[in-house]
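This is the structure I have questions about; it appears just below.
Every protein chain except one is present and positioned as in the full complex.
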Amino acid sequence: MLNAVLAGFVLAFAAPQVARHLPRQAGTIAALLPAGIFVWLLNQAEMALGPGVVERWPWSPLPGVTLSFHLDGLSLLMALIISGVGALILIYAGAYMQGQAQAGRLYALLLAFMASMLGLVLADNLIALFIFWELTSITSFLLIGWHYQEERSRAAALQALIVTGGGGLALLAGLVLIGLVSGTWEIAGLAAQAGTLQDSGLYLPILLLLWLGAASKSAQFPFHFWLPGAMVAPTPVSAYLHSATMVKAGVYLLARLSPALGGTQEWSLLFMVTGLVTLLLGGWLSLKQDDMKRMLAYSTVSSLGLLVTLLGLGTKLAAEAAALYLLAHALFKGALFMVAGAIDHASGTRDLRRLRGLAGALPTGALAAGLAGLSMAGIPLLAGFAAKEFIYEAALFSGGSVWLLTLLLLAGNVAFVVVAQQMTLRIFSGASLRFEHFHAPGVGLWAGPLVLGALGLALGLLPEVTATLAGAAARAIYGAPVTIHLFVLPDSVTPMLLLSALTIVAGILLYRRRTKLEPWLNWLDQGARLGPENAFRRLVGGLPRFAERVTDMQQNGRLRSYVMWVVGAWLLLLALTWLLRGGPGVPSDLLARLADLRFHELVLVVVILAGLASVMQANTLLTLIVSLGVVGFGTAIVFILFGAPDLAMTQFSIETLGVILFVLVLYRLPGMVRLSPRRTVLRDSVVTGLAGAVVTLMILVITDVPLVSPLKTWFADASEPLGHGHNVVNVILVDFRGFDTMGEITVLGIAAIGIFALLKLRPGRGGESKAGDGEGRT
Amino acid sequence: MEVALAIVIGALYAAGLYMMLRRSMVKLIAGLVLLGYASNLLIFVVSRLTRASPPLVPEGAHSVAEPFADPVPQALILTAIVIGFGLQAFALVLVRRAFQAVNSDDLDQVTASDRPDLQA
Amino acid sequence: MLPILIPFLMAILSIINWGNRVLHRFLALAGSVGLLFAALALLTTVSEQGILSSNTGDWPAPFGIVLVADLPGAIMVLMAAIVGLAVLVYSTASLDEARERFGYYPLILILLMGMCGAFLTGDLFNLYVWFEIMLIASFALLALGGSRAQLEGSVKYFALNLLVSAFFLTGIGFLYGMTGSLNMAALAQALRAAGPEQPVTTVAIFFMIAFGIKAAMFPLYFWLPASYHTPPVAVSAIFAGLLTKVGVYAMIRMFTLLFVQDTAWTHGLLLVGAALTMLSGVLGAVARREIRRILSFNIISHIGYIVLGLALYRPLALAGAWLYLIHHVIVMATLFLVSGIVQRVGGSFRLARLGGLYQRHPGLALLFLLPALALSGVPPLSGFWPKLVLLQAMLQDGLWLLAAIALLVSLLTLFSMMRIWVGAFWSQAPAGVVTPAPMASVERRMLYGPVLALLALTIAISVFSGPAFELTQRAAEQLLNPQQYIVAVLGESP
Partner (left out) sequence: MTSIILVVATRLIFPLMLMFSLFLLLRGHDAPGGGFVGGLMAASAFALFAFATSVTRARDALRRSTFRLIGVGLLFAFISGLPGLFAGSPFLTAMWTSAEVPVIGKLSSVLLFDTGVLLVVVGVTLTIVFAMAEADEEEEE
């Protein structure tokens, strides 16, 4: 299975090359891979339906990470859809993109997406699943933004990425929690841990995180809005990612985890409510759309809601219904999308109001759409019919508020019937319209929808095959053996059959009177569609502005404010530490220690302090430099007094040199003005005064205890015998710690280079202007 | 003396930071110079003061006789002084060039590289 | 030893032969290739033989200056070597002649040497010296060229970084005053034995501030976004990839080796700091509309992740942090280099003036997209793995809010990076933008080559996250068991 997944990624890189050399056949060639995978899957079917196929690759010692795959009924069903529809889509894309320069990139992205999606449904490891999950988000992002020249596309792509990406991160947290709580990272092993998981205090957080992930990916309310937005993508993409496969990922995840996490009240409540709201909202909003693709998108949202509802319900019947519907939906919705794309391709419009009577011009299209539409409406003999029967059955035997549930499901299903009619009767029947540039699409555009439509019929006529396939999937969802009994036509009148009939009749009536619904729908539209979407837009639009305000406030360009932050943070941390963890203690005998001060030392101290005061008051350069000099020389004298002649010498010479430099460099600068208002001065004085006091206190505390320095005596003893020198300081500098000195002279050397360059290399001088302006050079 | 010097060092710190909080570039440098003095003196004082002789081995002897000043902080400070000098020299020239580029000593005018909105 | 000496020698030779551009180039490349080999050799040796120590001047350990190579240090040396080489190759094609003549190459070499020194030294004061070497070299590089933006950025850079020096020296003074030691291993012993009358935690705060500024943590990072976008891209890249990491490295060293007396408190503070750093950094990234500014802020937010790993203070988290460090060094350098190419072919760094690069340069688009996604932590790229590890560590500790912040930051990073993608690659270039002249093939090779190499490395880490993680796990073990370090330096004594 790893090979199948990897092949997709690898061939994705080859696709643009193929497209360059064989532009006409590239799509079909690319389709060979998914077709091959499809065949291989069929080959594996027997094993998959039985014990399942497991593949494990040791990959990484990171906790929880392995690369393991598991092919069971559910993943087989999904993988068949992914590869089968994938092959048809690539052929379709080949025709759709005919003659377009960047077609190769599209094939590449589609293949990469297919591989990610396959990985997602085959993965048996929580982290591996997440990896593929995110990959589908990324490829989807690139595909939605296909028409990147248009602002609309870019916005939609970003929107989809943020919504699904954000959900994905929540999901990651959820998955990690599952792994940590259950102690197992393999999905197959999770069901055995269901008790541990559900009794854990973290169950609810896990569920909510999962909900965020699944609902955002599968376009559930309130995250549904990204999906209709994603319709800016080319139609092959919409048909593949945004109806048949990627949007099912959330549903798949719930199905996959329901044996481990499902079956509780919280689970049912959360997902049934979400699902039902989405079902109704999507369904009814689909009635309002004039754009074929948007209508189908809303209808897809609705179908996903239906699936989530069923998974939330969690009964055996619901699992069966979900599996059946999953299959049927992929077939008819994929077909309808492709039909919509083909019509768009042929006529240049997707506007339902401008399309009528196409049956004459596009008989094949009418056939494909008809098959798919019938399945969607749930007409007997087609796959959709059986699915609908099971949905109603699941509702009727759900226990709890049966009638409410049934009624809501009915309301949702009616909308499907209306959409099915829009996609068939409305556009194909009636007098034909004339289009200016009408050109009938070729076989490449019809093969896909036709095959999918026909499959819908075939599955309806071959109940055993459908039952086996869906039954195995249902078993994985339900977590216990399941056998589905299917039939071509019901042999007795059941409540479910009546409900089906009712749905169809209501749908037809509603279709005829759909204009009457307008005001209702508008209300719904404004409340629900614009609500969350607007909130999102405001959030995403407002975020940069908010961020800008916050950032500009901090990063205001004023150095003194930065310094203040540093000093403030430092004092705050110290204050907190001392308050909460105990201070450094109070030094003892301060007076006694002060008493040993001699007179000349006192004078020195006073001179230094006076110099400091003068520095702070200075408002001409000369005063400043002279006062600094006083402080510096004062320091040097301290060094002399306390046994450090070397230091004093260096300090004196550096000080002298420093003063010279100061004068040399700065004498051209104007005098300083007092810029700060009194309040700032006061504030700064208090803050810096505190800082100074802290340092003083620390020195006193530390010097309170005698120091036994092993270094001092060792150096004193070693200097002459080992270092051959009498001046211990110098021996330390050039020998014991010569490495430091080497660093020190390096600093000096580099400083010289830097100064030299600063003074000599200037923008706008001679041929050096390239280095100029803020944009700089690469 | 330790106590007195501790106060001096505290004052040096306070003054250094205070000068860094001014708007003038020249004062900024002065602040940095003061902080340099402060940290050097701090190392000196914190490793205990002694009025005793410098750490020189007398001619003919093999070791320094107690009491003597700790040579280690002296060596550190020497290194730090020299490094500090290099950095200060660079900073001085930088300030001069910045002054030429901005045409003002006022640090509040030196904001263009932080705030894109203030950039022309 | 060699990782320090090789760049040093080459830099010396360059300075002696001042003004010889071609020779400078040659020496720099030779130096960085040599450095790379030395670093590889060092890492293999350390990995096989355990912690190495070398006493300079042959003076016994706590008296002379000792160099210590353990896994964390050796890994970082290798990172420095890799990024150094990539940047130098890139420089040969992207730098203007004037900068090359004014000592660009020796400066880079000294910068690399300073980093290696900082990664390997086992002496606190010596660490200060290396910091100053890096500092002065980076000043000079930052200001080299002398444009107004550069000068302005440099003013802030030096003011705040000299503040670091003062804090650092003060801290060293305090530690010497308390213990009479400068050797880090000896200090570690002394501080562990320190009585309650010693204000160790207070001193720790001094170091936290000093390295917090260096590492660009909130609220101490303001110098970074003020300056990193001003010098030539090659310089930005090496700064972005490595320089702040030295601060983080030092922070991790200090708070695993020396200051572990009161981890509940100090590391708690770091935890809060990390969270704030992540948030405010990523907000800055979302706010800006210029590629290098966005990247600069993203450095900050991701520094938060690394400090987070330290603050959690357990093997899993530290291993994650180290993996993050490796990943971030490479990816950030790549992104800056890519931004340089973007500017080269698109004419600007500002999103408003860029566009259409997806169509015109699909290859470049991929070169941006991959590291951008890696930075955002999109699986299975290199950024995902450490994030996963850190997430596990946070959730194990029950730090829900923190985990939520980390994930949010991840999402916002993605958002900020995709704004670059949308603005520079997807959208159409505004009217009136002049397309720069096409590149000669040599230039192309020199610009794309390093990017490709770094990208290949990213992908290698992505695919072989296992071995990389194992390595960082061992590094984390060494960090959390300082006894090994102490024994390696001081011998088996008490």
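By letter and in written order, the chains are A, B and C; residue numbering begins at 1 in each of them.
Note that contacts are C-beta pairs under 8 Å (C-beta built on N, C-alpha and C of every residue); 3 or more make two chains touch, one makes a residue touch a chain.
Please read these numbers as outputs of a predicted model, since none were measured by experiment.
Enquirer: For the full complex, can you list every visible chain touched by the one that's not shown?
Expert: Contacts of the unshown chain, counting the full complex: A, B, C.
Enquirer: Of the residues A:L76, A:L135 or A:V665, I need the one that contacts the missing chain.
Expert: A:V665
Enquirer: Among A:L594, A:V659 or A:M742, which one touches the chain that has been omitted from the display?
Expert: In the complete complex, the chain left out is touched by residue A:M742.
Enquirer: Name, in rising order, the residues on chain C that touch the hidden chain in the full complex.
Expert: On the chain C side, contact with the omitted chain comes from 1, 5, 8-9, 11-18, 54-58.
Enquirer: In the full complex, which bits of chain A touch the chain not displayed? Write them out.
Expert: Counting only chain A, the missing chain is touched by 645-646, 649-650, 653-654, 657, 661, 664-665, 723-727, 729-731, 733-735, 738-739, 741-742, 745-746, 748-749, 751-753, 755-756, 759-760.
Enquirer: Hey, which chain B residues sit against the chain that's not shown?
Expert: Looking at chain B, the ones touching the missing chain are residues 54, 56, 78, 82, 86, 89, 93.
Methods note: only the chains that are shown with their structure count from here on.
Enquirer: More contacting C-beta pairs: B-C or A-B?
Expert: A-B
Enquirer: Taking each chain's centre as the mean of its CA atoms, how far is chain B from chain C in angstrom?
Expert: Chain centroid spacing, chain B to chain C, equals 27 Å.
Enquirer: For chain C, what residues touch not just one other chain but two or more?
Expert: Within chain C, residues 125, 129, 132, 136, 139-140, 143, 146-149, 155-156, 159, 163, 170, 174, 176-177, 180, 182, 222, 225-226, 230, 288 contact more than one other chain.
Enquirer: Can you list the residues of chain B that touch 2 or more other chains?
Expert: 20, 28, 38, 40, 42, 46-48, 72, 76, 79, 83, 86-87, 90, 94-95, 97, 107, 110-114
Enquirer: Under the stated contact criterion, what part of chain B meets chain A in this complex?
Expert: Listed in rising order, the residues of chain B that touch chain A are 1-15, 17-24, 26-28, 30, 33-34, 37-38, 40-42, 44-59, 61-64, 68-72, 74-79, 81-83, 85-90, 92-97, 99, 105-108, 110-115, 117-119.
Enquirer: Please name which positions on chain C make contact with chain B in the complex.
Expert: Against chain B, chain C makes touches at 125, 128-129, 132, 135-136, 139-140, 143, 146-149, 151-156, 158-159, 162-163, 165-166, 169-170, 172-174, 176-177, 180, 182, 222, 225-227, 229-230, 288-290, 293.
Enquirer: Touching residues of chain A toward chain B in the complex: what are they?
Expert: 552, 555-560, 563-564, 567, 590, 593-594, 596-598, 601-602, 605, 608-609, 612, 615-616, 618, 621, 624, 628, 631-632, 635, 638-639, 641-647, 650-651, 654, 657-658, 661-662, 665-666, 668-670, 672-673, 675-676, 684-685, 687-689, 691-697, 699-700, 702-703, 706-707, 709, 711-712, 715-717, 719-721, 725-729, 732-733, 736-737, 740-741, 743-744, 747-748, 750-752, 754-755, 758-759, 762, 774
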